[in-house]
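Let me give you the structure first, and then I'll get to my questions.
For this depiction, one protein chain was excluded, whereas all remaining protein chains were kept in their positions.
Letters A and B name the chains as they come in the text, with residue numbers starting at 1 for each one.
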Amino acid sequence: MDFNAAVGRLAGLDYQGLHQEDFLLTWDKSEDELRAVLAVADALRLLRENNRSCRIFDSGLAISLFRDNSTRTRFSFASACNLLGLEVQDFDEGSSQVAHGETVRETATMISFMADVIGIRDDMFIGKGHTYMTEFADHLTESHEAGVLEQRPTLVSLQSDIDHPTQSMADLLHLVHEFGGLENLRGKKLAMTWAYSPSYGKPLSVPQGMIGLMTRFGMDVVLAHPPGYDLMVGPREVAARAAAASGGSFIVTNSMAEAFAGADVVCAKSWAPFAAMEERAELHSAGDTAAIRALERWLLAQNADFRDWTTTDELMGTTKDGSARYLHPLPADITGVSCAAGEVDAAVFDRYRVPLYKQAGNKPYAIAAMIFLQKVADPMATLQQLWSSAGPRWQQ
Amino acid sequence: MDFNAAVGRLAGLDYQGLHQEDFLLTWDKSEDELRAVLAVADALRLLRENNRSCRIFDSGLAISLFRDNSTRTRFSFASACNLLGLEVQDFDEGSSQVAHGETVRETATMISFMADVIGIRDDMFIGKGHTYMTEFADHLTESHEAGVLEQRPTLVSLQSDIDHPTQSMADLLHLVHEFGGLENLRGKKLAMTWAYSPSYGKPLSVPQGMIGLMTRFGMDVVLAHPPGYDLMVGPREVAARAAAASGGSFIVTNSMAEAFAGADVVCAKSWAPFAAMEERAELHSAGDTAAIRALERWLLAQNADFRDWTTTDELMGTTKDGSARYLHPLPADITGVSCAAGEVDAAVFDRYRVPLYKQAGNKPYAIAAMIFLQKVADPMATLQQLWSSAGPRWQQ
Partner (left out) sequence: MDFNAAVGRLAGLDYQGLHQEDFLLTWDKSEDELRAVLAVADALRLLRENNRSCRIFDSGLAISLFRDNSTRTRFSFASACNLLGLEVQDFDEGSSQVAHGETVRETATMISFMADVIGIRDDMFIGKGHTYMTEFADHLTESHEAGVLEQRPTLVSLQSDIDHPTQSMADLLHLVHEFGGLENLRGKKLAMTWAYSPSYGKPLSVPQGMIGLMTRFGMDVVLAHPPGYDLMVGPREVAARAAAASGGSFIVTNSMAEAFAGADVVCAKSWAPFAAMEERAELHSAGDTAAIRALERWLLAQNADFRDWTTTDELMGTTKDGSARYLHPLPADITGVSCAAGEVDAAVFDRYRVPLYKQAGNKPYAIAAMIFLQKVADPMATLQQLWSSAGPRWQQ
């Protein structure tokens, strides 16, 4: 890929809406803005791979606030921030210090006096994560407007209950690379399907993020899951509208086979039923541990009814030319490897390991591009300047 | 504020005593030295707000050693260090590895081979925290003099059992900004009063730090608390002497109302009775958990006798023109918000939220100024050079 060509893709796009704004939901962003993220991600990769420093910060802090475990996203965020010159400082909430109203406002302000960027993961409870992030964002704006914060740090969602934008944008980057351009996604069939896992409560935000983003560029997106494993209504409506607007399509089915048939791209992974997760969030708020355990047992038992929702070689054979792209956000539950029965057969996973790892390798660049576009007023000029004038990232 | 004016305030001050020295107690520092910290804090703020890099370190480590929880101070220390170009490395002691004699010496040396600055919080046990810091400091000096450490890192107390200098200096910065100059504090009445909280063992170092510092510049400081809630003798004597020397005053009363009456500034927060904390430290050393729990129950019960020591709108109305500045180191126990009955009514807190947050926003600069003056031989020249020649902190 040529650097000038990558930067040139920014020309004519209207992406000023990203500047000094948060990145919480891909569907709050325009097509041009999403294209800009893709272009900047490629440009930053070329800078780094050609040993140019991408530092736009001489000093500065990025705060990470993880309310759920993470390896991939944590390291991707740390990598992206380091690439741009920011030092990551983890905020470890401990107990329930930052639970409600008053203290969210205070915490948001107290950790932000010298913060440039804040990354938040809060994906555990339906109805909570995205709400927390928007509250957090509002308090930052208030504190900035009141003169408490010299500048307003920007937020990047590292996964909420609704969307997982750094994952879906990394996946989109991957597909663009695989198919040789965003335009080539038009008319491609993508199957986003549920798959069996022996764990019961995986977030809905991955499939929601996928259907909400991949419908934007003319793909034919099929969402498949067993009865009862519905996603939240909002993202489904988003996907339907986006498909209509982009000339793609969005359908929901209860058949994994139907989704896979002739698909160009498949992504099969477990998630929890929305209704059960909503109930769980309420039980959690009520502190009813016994009821939560009962619900979890019930969910695991229900999951087991759909153990045949798994990615097999046979099923892969029904995809386009028997060779669809296989996506997974990782880690996958691999039958016979990480569990007795899971989302995918080892034979399939092994065959796709290299592209899966490449898929994951886009996330640091996707995050760095979001931050870059949030912070830099003239991204084209700054990228060109980094290419022509920045020192080496390291002295080889 | 003008940069040259801020730096100009250093002219004529004698602050070489700060260079390569620790900052543990404000009352070990001269008036000139404290003025220098205020001036440098303002200068660094102007550098940053005008997008000048404040890095005086190209690489280097700052070690943080927190023996008690912290959000505000931890992030302030991290922010200050990052601002100056230092990377923070947290030292997590685990269990009781660094308890006594031999191992304090060893730990102090082992983490310091490439450390420029070490920040320590040790505020939990009366008679321990400051002692630990001075032992730590002595061992650093020994190791430096023996040629083990190439350079001696400097210490910043991030709160001991005796003083909380980064808090009190941030508060002083705030008052100087609020009243338009250090000279304008002369003759102002400051009420440092105890307030009720449903928790029993808050450190004494905040009020001690306050009375020890605010008496230095001619303020009339009134310390108020219920009978039995005395502070340590040392800081009270410090305050009395400082008031006498500065032309201010220092009185102690058992009446919150008396303290608030006509006050220009009030700070009302909970702390534990000194005698009880001393007993607790002994019980802790003896490992007598049952007795500690009994003591805590007794303290909570005693606290409850003084539930009327709380900051109400009515009480605020008795201050100078009914509109005293209200300080709190945060987080506050807010009645009806974070607890049923606490240090301050929600109506008061809400009204003062913005200045309270601004107060807190001074801490990163107060810490950065302390470090700057510890490390830089010619602060005026270096600040001028950063203003005129340093690159931007970030490429906007």
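In the analysis below, contacts are C-beta pairs under 8 Å (C-beta built on N, C-alpha and C of every residue); 3 or more make two chains touch, one makes a residue touch a chain.
This is a predicted model, so every value here is computed, not measured.
J.: Of the residues B:Ile111, B:Leu300 or B:Val354, I need the one that contacts the missing chain.
T.: Hidden-chain contact among the options goes to B:Ile111.
J.: Looking at A:Gly85, A:Gly129, A:Gly212 or A:Pro379, which makes contact with the chain not pictured?
T.: A:Gly85
J.: Looking at B:Ala11, B:Val233, B:Ala290 or B:Ala377, which makes contact with the chain not pictured?
T.: Here the residue in touch with the unshown chain is B:Ala377.
J.: Which residue numbers on chain A touch the omitted chain?
T.: 48-49, 53-55, 69, 71-72, 75-76, 78-79, 82-83, 85, 87-88, 330-331, 334, 337-338, 354, 357-358, 360-361, 363-364, 391-396
J.: What residue numbers in chain B mark contact with the hidden partner chain?
T.: 56-61, 63, 85, 87, 89, 91, 94, 97, 101-103, 106-107, 109-111, 113-116, 143, 146-150, 375-377, 382, 385
To be clear about the criterion, only the chains that are shown with their structure count from here on.
J.: Report, in degrees rounded to the nearest 5, the angle of the rotation taking chain A onto chain B when the C-alpha atoms are fitted.
T.: 120
J.: Using mean C-alpha positions as chain centres, tell me how far chain A is from chain B in Å, no decimals.
T.: 41
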